[in-house]
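For this view, one protein chain was removed and the others were kept in their places.
Note that the chains are named A and B in the order they appear, and that numbering of residues resets to 1 at the start of each chain.
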Amino acid sequence: MSQRSGYRLADLAQQFDLELRGDPETLIKGVATLAAAGPGQLGFLANRLYRRRLSECSAAALVLSAADADDWSGNALLAADPYVAFARIAALFETIPEPAAGVHPSAVVDPSAWVAESARIGPHCSIGPRSRIESGAALGAGCVVGDECIVGADCHLIARVTLVTRVRLGARVRVHPGAVLGADGFGLAMDRGHWIKVPQLGGVVIGDDCEIGANTCIDRGAIEDTVLGVDVRLDNLVQIGHNVVIGDHTAVAGCAAIAGSANIGRYCLIGGGVGIVGHLTICDRVTLTARSLVTSSIKAPGQYSSGVPLQESRQWRRNAARFRQLDQLARRVLKDHDPNNN
Amino acid sequence: MSQRSGYRLADLAQQFDLELRGDPETLIKGVATLAAAGPGQLGFLANRLYRRRLSECSAAALVLSAADADDWSGNALLAADPYVAFARIAALFETIPEPAAGVHPSAVVDPSAWVAESARIGPHCSIGPRSRIESGAALGAGCVVGDECIVGADCHLIARVTLVTRVRLGARVRVHPGAVLGADGFGLAMDRGHWIKVPQLGGVVIGDDCEIGANTCIDRGAIEDTVLGVDVRLDNLVQIGHNVVIGDHTAVAGCAAIAGSANIGRYCLIGGGVGIVGHLTICDRVTLTARSLVTSSIKAPGQYSSGVPLQESRQWRRNAARFRQLDQLARRVLKDHDPNNN
Partner (left out) sequence: MSQRSGYRLADLAQQFDLELRGDPETLIKGVATLAAAGPGQLGFLANRLYRRRLSECSAAALVLSAADADDWSGNALLAADPYVAFARIAALFETIPEPAAGVHPSAVVDPSAWVAESARIGPHCSIGPRSRIESGAALGAGCVVGDECIVGADCHLIARVTLVTRVRLGARVRVHPGAVLGADGFGLAMDRGHWIKVPQLGGVVIGDDCEIGANTCIDRGAIEDTVLGVDVRLDNLVQIGHNVVIGDHTAVAGCAAIAGSANIGRYCLIGGGVGIVGHLTICDRVTLTARSLVTSSIKAPGQYSSGVPLQESRQWRRNAARFRQLDQLARRVLKDHDPNNN
């Protein structure tokens, strides 16, 4: 809920540079979906498929495009991109729990660590040797910052985040609970029947404005660093192996996994559950649909996919069984068409 | 181990309403598998495939069906569903570590939070503003409850569980370590080359008797809530996106992922590693086999699958390569059979 009693529609229009249509004195006390918005609430229409629902909408006002506004007789804020405009306005109504100012008495800070006066360190946090917490940064309850880490200005570690060692966050990075940055990469060498551990001497570098989801893991590099550019967005339960490099503005959906030393371009959209094997390169502006597996480099922008469609299990089993014969079947078909083909 | 010296077989029969065959004075001190059960131990036979092992079994007594009992000359408890009966009896021998009564002195409770007198709050927990912990609820070590959360009566947060914000648990919900409920959903809008965050203003509502596995994530809704019905069971490392709705009694196995705004029915069985893309609907009583990917709504109950079978890699590579030509091959085959088909 808003900390205030509400916002005048005219004030919202002015603050977000939107065209107002209707009553400028309308008071907006909250936001809601198109279907649920009622008196005092601002809704939005971003997907034209829902345009037919406008007639049933009882929102105090809507954010929508000029084109869609013809079908809506109520108060409106007209936006070139209604979703972006709505996102900006909705932020006014967000309340983010933040630890109280200062260092909570239950937190443990190593004498060699440095914490800015304006930083906030929550209960049961610990800050290790030689780490720095910059101005305006906030650590929620139970965060563990190891040694030689930097939490940049205005970062927000929501709660129970772990930065293990040599993790450097830029400004305004937001990390969700359970995320682990800077754990050892999975480096092993087989030596006469027994694994030996390859020391992981690198760190993790995260650019400004990145967001890291809950229970996501980003390993530190073996020798050099694992690197995320600026404005990279990772969803929950994502795995980023050691020495991966991800370009600016790339977004990675939940449960995706990027193996060691892969190099991902800028403005890529990595779908949920996608797997990317190690030591390959993906160029800028590649979209991978959900659950695709990438086993070799991608050199052209575009959308890529793998997998087979869902079917009723009985039918699927028959088709799947035939997959085992696919090469043999193909040879027969091709031979029929080209007698020289064996 | 049991807190008592054991249970008389006759007492077990009476307590769980089972027919006893054999010596009612047999003392049961523990439970074991069919193969391992020895003197003093109760075993069970739930899968008829193991019936032939009855002759070698040396259990003090067995839980089994009347039909299978003919092959077993020892003491028995006869049950319509032996697995269910065994599960109930085994619970007598379970010891669950619980935090001591009261609020541990190392826990931090916001002055505006409310904790029932009978609730137990373990070491290094923190309870945020305006949250409520109801009677009989137990929080193990290191749990973080953010703001405006409700932990219902007799809930058990085993340890190191995070409820971020606006998470409301019904009664008797059990949450395993590392689970994160109520983190921000993955809401992004692209604005002139830079992502902006779409505020996540909703909460998470979990019905009575749900169970949430270790390191599982359930994001809070963007505007409305993410909702689990009653008796929903999630295994470990499951990802539930914002605004997902899951119906009563649905079970989701490990590493499955359900993307934002998907609507899952009642009594569904979602296999391990299944992926479900966002904004679709799955009706009641749908079973999805392990690792299936669902990309469109399912309107009929039944079992569904996707994927291709495992093969020795050399053969697999040949078949997989042919998949790239599958449409072309199909066209040739169909053309052979129907000259009008191009």
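FYI, a contact is a pair of C-beta atoms (placed from the backbone, for glycine too) under 8 Å apart; a residue touches a chain by one contact, two chains touch by 3 or more.
Note that the structure is predicted; figures quoted are calculated from it, not measured.
Colleague: From the listed residues A:Ala116, A:Cys283 or A:Leu329, report the one that touches the chain absent from this view.
Modeller: A:Leu329
Colleague: Of A:Thr165, A:Thr226, A:Thr250 or A:Asn263, which sits in contact with the chain we cannot see?
Modeller: A:Thr165
Colleague: Specify the residue from the set A:Gly30, A:Pro82, A:Gly178 or A:Gly229 that touches the hidden chain.
Modeller: Once the missing chain is taken into account, the touching residue is A:Gly178.
Colleague: From the listed residues B:Asn215, B:Asn243 or B:Asn263, report the one that touches the chain absent from this view.
Modeller: B:Asn215
Colleague: What does the interface between chain A and the hidden chain look like in terms of residue numbers?
Modeller: Within chain A, the residues that touch the unshown chain are 106, 108, 124, 126, 128-129, 142, 144, 146-147, 160, 162, 164-165, 178, 180, 183-184, 186-191, 193-201, 215, 217, 219, 223-224, 237, 239, 241, 255, 257, 259, 275, 277, 289, 292-296, 298, 302-309, 311, 315, 318-319, 321-323, 325-326, 329, 332-333, 336.
Colleague: Need a quick check: the contact residues on chain B for the chain that isn't drawn.
Modeller: Touch with the absent chain occurs at residues 31-33, 36, 81, 83-84, 86-88, 90-91, 93-97, 104, 106, 122-124, 140-142, 158-160, 174, 176-178, 209, 211, 213-215, 231, 233, 235-237, 249, 251, 253-255, 272-273, 290-291, 307-314, 316-317, 320-321, 323-327, 329-330, 333-334, 336-337.
Following the convention adopted for this analysis, only the chains that are shown with their structure count from here on.
Colleague: Using only the C-alpha atoms, find the rotation that maps chain A onto chain B and quote its angle between 0 and 180 degrees, to the nearest 5.
Modeller: 120
Colleague: Determine the centre-to-centre distance between chain A and chain B, using the mean Cα coordinates as centres, and give it in whole Å.
Modeller: For chain A versus chain B, the centre distance works out to 25 Å.
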